[in-house]
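Have a look at the structure that comes next, please.
A protein chain is absent from this complex, but the other protein chains hold their places.
Presenting chain A:
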Amino acid sequence: MLIKIPAPSACKENQVTDEKIYHQRRAIIKSLGFMGAASLLHTSKASAFNLFGDDEKTVFATSALDYSPAKHYVTDDIYTPEDKVINYNNFYEFGTGKSDPVANAQGFKVDPWHLTIDGMVEKPITLGYDDLFKKLALEERIYRLRCVEAWSMVIPWIGFSLADLIKQAQPLSGAKYVAFETLYDPKQMPGQRSRFSGGGIDYPYVEGLRIDEAMHPLAFMAVGLYGKTLPPQNGAPIRLVVPWKYGFKSIKSITRIKLTDKKPPTTWNLLGANEYGFYANVNPEVDHPRWTQASERRITTGGLFNQSRIPTQMFNGYDEVAPLYKNLDLRRNY
């Protein structure tokens, strides 16, 4: 057996190897990956391959909020752990993979921010960043979130009702719809830079509600979750939450709310009208053309063996909105 005793004067490896080259070893190991091209494409999806990744980026700083704890809007459902809520997101502006937003959004700037409410209103207003947290009293609400992809979460949001916000601008009686718009800033949002990285969407992302839907007490503007301000991947600094509709209606990082008398275009409807309607109410009776909407997988704690498939409820269990649609054929108006 050869035991090598280096002379005290001998160079150590880190003295002769340039640190840059030393760090390339990870790149080499990565590129040797058996799954080849796909492992490069898929580092975000199969975290088994993140083994060699150095993902120690700075995390977006959230801050604690002052709010009244949930009283009216509570549920017996088990909450989705915070860690899952903030690491598993659809926010194509930051990439189409579920873990792309958390990876690409940490440098997102939310202050200064401008949220304008205009269109058919008496008094157009613009809220700055601080106004978002001060203009209206903050309350907590526990809502179920049902994604159109047939998974769901239970999330404690913090914010205020959309109706209270809209009332600040004094809507005109002719206003029939409310149109929402996400920030358009390709410098900060890599998905907006090309059709390839952003899932083929024409940005900015737009959404809309009928005015009576928007004024319903359940419609909520969230500025925080789990007691703190929103992280960017969840739609900082302010987003919509309409719990009786599929998740894509709950538009994120909003810069403009416009009241109008015409039905506004909505992003996913433009992308595939036969799959995504304007209303997008959670409805177990109307399947997505490519998958069933009769049941969903609830994301809670535990691994593979704790995933529970539960029946999907009409309006995601929020029956109080049913009167809004009593004269509407929900099969045709999906």
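By definition in this document, a contact is a pair of C-beta atoms (placed from the backbone, for glycine too) under 8 Å apart; a residue touches a chain by one contact, two chains touch by 3 or more; residues count from 1.
Criterion: contacts and distances are computed from a predicted model.
Student: Given the options "Lactate utilization protein", "Threonine dehydrogenase-like Zn-dependent dehydrogenase", "Amino acid/amide ABC transporter membrane protein 2 (HAAT family)" or "Protein-methionine-sulfoxide reductase heme-binding subunit MsrQ", which would UniProt use as the protein name of the unshown chain?
Tutor: Matching the unshown chain against "Lactate utilization protein", "Threonine dehydrogenase-like Zn-dependent dehydrogenase", "Amino acid/amide ABC transporter membrane protein 2 (HAAT family)" or "Protein-methionine-sulfoxide reductase heme-binding subunit MsrQ" yields "Protein-methionine-sulfoxide reductase heme-binding subunit MsrQ".
Student: Would you indicate which residue among A:87, A:106 or A:188 is in contact with the undisplayed chain?
Tutor: Selected residue, touching the omitted chain: A:87.
Student: Given that one chain is not shown, which residue among A:98, A:135 or A:210 touches it?
Tutor: Result: among the candidates, A:98 touches the missing chain.
Student: Out of A:107, A:217, A:265 or A:302, which is the one that touches the chain we can't see?
Tutor: Spelled out, the listed residue whose C-beta touches the missing chain is A:302.
Student: For chain A, which residues touch the unseen chain?
Tutor: For chain A, the residues touching the absent chain are 34-38, 41-42, 45-49, 80, 83-85, 87-88, 92, 96, 98-99, 149, 151, 196, 198-201, 271-272, 287, 290-292, 294-295, 297, 299, 301-309.
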